[in-house]
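Every protein chain but one is kept in place in this view of the complex.
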Amino acid sequence: GVGGSRRLTEEEFDRYSRQMIVPGVGKDGQLRLINSRILIIGAGGLGCPAAQYVAGAGVGTIGIVDGDVVEVSNLHRQVGHVASRIGMKKVDSLITHLRGLNTLPTYVPYGFHIGPQNAAEIISQYDLVMDCTDNPATRYLISDICVLLCKPLVSAASVQKSGQLIVLNCPPTPQGRVDGKYAPCYRCCFKKPPPPSSMLSCGEAGIVGPVVGMMGVAQAGEAIKILVSALHIPSRDFSIPLERNLAQPTLLIYTYELENAVGPYSFRALKMAGRKKNCFACGENSTLTLEGIQSGTPNYEQFCSLPSPTFTL
Amino acid sequence: GVGGSRRLTEEEFDRYSRQMIVPGVGKDGQLRLINSRILIIGAGGLGCPAAQYVAGAGVGTIGIVDGDVVEVSNLHRQVGHVASRIGMKKVDSLITHLRGLNTLPTYVPYGFHIGPQNAAEIISQYDLVMDCTDNPATRYLISDICVLLCKPLVSAASVQKSGQLIVLNCPPTPQGRVDGKYAPCYRCCFKKPPPPSSMLSCGEAGIVGPVVGMMGVAQAGEAIKILVSALHIPSRDFSIPLERNLAQPTLLIYTYELENAVGPYSFRALKMAGRKKNCFACGENSTLTLEGIQSGTPNYEQFCSLPSPTFTL
Amino acid sequence: MADSTEVPIRESETPTISITVDFYGGLDTLFGKGQHKLAIPAADKSGSPSTIGFLVTHLCETKMNDPRTDLFVLDGHIRPGILVLINEADWELEGEEAYEIQSGDNVVFVSTLHGG
Partner (left out) sequence: MADSTEVPIRESETPTISITVDFYGGLDTLFGKGQHKLAIPAADKSGSPSTIGFLVTHLCETKMNDPRTDLFVLDGHIRPGILVLINEADWELEGEEAYEIQSGDNVVFVSTLHGG
């Protein structure tokens, strides 16, 4: 929602005053956060720090999707879980932590994997989606649904000593609309997935905690920015298509160098193209539909040649 | 310490395997983390996320200094505290959280403000210091003690929509040693404090949670890097002064723009000069001593013209 | 004082130098965001080549959006707690306020932060 104009409660005022006095937030921005619903898909190395700051900022409804349970090897980087909750569903563990931080938001746990059968139903209930997952099939699925449902997507990924972050489909624009400079979707930027042989997971390649942590916190920063500035609301008046557009879409790249102090190459912001006319998902001749996805078209597993038939987060 | 060559326990292996397989960490790097002692000064917006990742990575001894108690207005950004611990000392609240994340490190609480009387005694027991404080007088004091005790310092600061981070005195070099390209101290970079009238605190100017969060997580990243690479050990052989030097000292600047998606100006890495011959603290004619500091010379409050006679974190 | 925007210059006008200036650490809110491309007078009123000292006054007089000039200049000098970098180098190495600005220079002003 856009946010109403009610008064803030005393507790809200005490909690959020330090962020409300920041120029550009204010009472209106805080009410937009309170009236907004964010879906965090993945409660791991990205989702944990992202959720901490989204909850702290007072986003009103926070949904979390993850089918996994907490393992001891997660804890060096998944800072929303604790040793005493090993074996618990990650969504329940993380929500326990978030409730301690802030009791005011409504937390909605989805303790199962997201897939073509359930993605639209879940995502439709939120204003903004954060992709904190760890495999390409799920990333393409989430982006496709966000295009079809007109939701902005804050996407990040991290392996070993590298991290990436990009804001997609924001402000959201209906599928097929290409007569202007619109924001790209995941497929506009990353047309084809890598072959499974070249893909490195955090399990195989390892991960340095603060690297994935930086990306998760940055995701929260982008999400808060979008909601405070009401950029999550789909454009209605396409006669002025450029007016509410974000700056040039940008892929932020972070490289952690174990041998060097913070150097000039640690961060790089790469300018990306806008929506592509020939995009499979959002382009002018796209045949992608919610019904198609639910009935197995496209086949995300095949597209990404995943060996396993299940979508794992 | 430099780290021994013992075996890792099964629990250590389970916890740290994902970070040990990262090239450049390995078993040796992990043992250096386990055998190291980090002091985190400040358990607020920077100290909370920094401590989460330092604890997760398995640093063996973690000291935390802070005289404040948890308040509700902290919780939107100080993610190591929870509502049920409002009124508790921040050090105790944060350590409660960290023990949940990782039971293996030894946690040492210092539930009082750091000042000229106690700073050397506390800092002397650690291998690396993280400055997560919020006022200039304390920042100059901590840097001076780190110069005199040969400790590397990872310093960060954040207000409103801006953050800064710099690694100082690393590898540590004895005071007065200027015959080479050595790392600067805080005074080499920031010669004079701003007048109190121009200074903005998080209380007055506000702060966006993920902005200070990014800086805290980045501090943890730098600290882990230094310990894993054994860059915290003071140089002994000054006939080869350049060999173990870090890359050019760099001030990382982060600017959060509420109106824009991640843009090319969000991060900037500014090259800083090395140790300055005429530096008040580390330069060749420095008269700074531990005894002097303890007996009131220099007068940090006067230097920074703090209105209050106490050092607050 | 000459115009500091990118207006075409006639032969008879004061020659200008093109430089870029960046502000960080809250100074961006005093001057506006992003990188500023400026054409500053090549010489001050007395005819001496423009220095960083001149630039500071010039910025204060022509570019500040905010009446609180003491957040940038105190007693005619850049206020303490602001770091100045000339072409990515500490200005102390370049002569501080006496440095003579060259065409194409990049000058960065960073206000030191202390919050946490």
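Lettered A, B and C in written order, each chain numbered from 1.
Everything that follows uses one rule, which is that a residue touches a chain if its C-beta (ideal position, glycine included) is under 8 Å from a C-beta of that chain, and two chains touch if they have at least 3 such contacts.
Everything numeric here is computed off the predicted structure, so don't read it as measured data.
S.K.: Taking the complete complex into account, tell me which visible chains touch the one left out.
M.R.: In the entire complex, chains touched by the missing one are A.
S.K.: Kindly state which of the options A:29, A:136 or A:152 is in contact with the chain not pictured.
M.R.: Per the contact definition at the top, the residue touching the missing chain is A:136.
S.K.: Based on the whole complex, identify which of A:39, A:70, A:122 or A:157 touches the chain you can't see.
M.R.: Missing-chain contact among the listed residues: A:157.
S.K.: Where the complex has a chain not shown, which of A:98, A:168 or A:189 is the residue touching it?
M.R.: In the full complex, the listed residue that touches the missing chain is A:189.
S.K.: Could you please point out the chain A residues that touch the chain left off the display?
M.R.: Within chain A, the residues touching the omitted chain are 42, 44-47, 132-136, 139, 156-160, 162-164, 189-195, 197-202, 205, 207, 212, 251, 253, 255, 257, 265, 268, 270-273, 276.
As a convention for this text, only the chains that are shown with their structure count from here on.
S.K.: Distance between chain A and chain C based on Cα centroids, please, to the nearest Å.
M.R.: 40
S.K.: Note the residues in chain A that touch 2 or more other chains, in rising order.
M.R.: 23
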